[in-house]
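Omission of a single protein chain aside, the complex is shown with its protein chains in their original locations.
And now, subunit A:
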Amino acid sequence: MDHKELAKAYWKKNLTYVGVLLFIWFMASYGAGILFVDYLDNFTLGGFPLGFWFAQQGSMYIFIIVIAAYMVLMNKLDKEYGFDEQD
């Protein structure tokens, strides 16, 4: 593949990652912490009503995992397509 095609394929994969990860981001906060919070409160986790836990704790931990996953995936993708920066 030439540079242009490589860049296109790289970008497409990047968009897939971003889409999937933003879906998780949305479900953790707007889903579990806001839209379904009352339903989830029927369950408990470590003394917390589950919805309350997502709203005040869990969503933030999932945000960290989402960014970490993106970092790992993209570093791998950079290498795969040869776009990783040299030191």
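Quick notes on this structure:
Assume a contact is a pair of C-beta atoms (placed from the backbone, for glycine too) under 8 Å apart; a residue touches a chain by one contact, two chains touch by 3 or more; residues count from 1.
Convention: contacts and distances are computed from a predicted model.
The chain not displayed here is annotated in its UniProt record as "Cation/acetate symporter", chosen from "Heme/copper-type cytochrome/quinol oxidase, subunit 3", "Cation/acetate symporter", "Acetyl-CoA acetyltransferase" or "DNA-binding transcriptional ArsR family regulator". Within the entire complex, the positions of subunit A that touch the omitted partner chain are 2-3, 6-7, 10-11, 14, 18, 21-22, 25, 29-30, 33-35, 37-38, 41, 45-49, 52-53, 55-57, 59-61, 63-64, 66-68, 70-71, 74-75, 78, 82-86.
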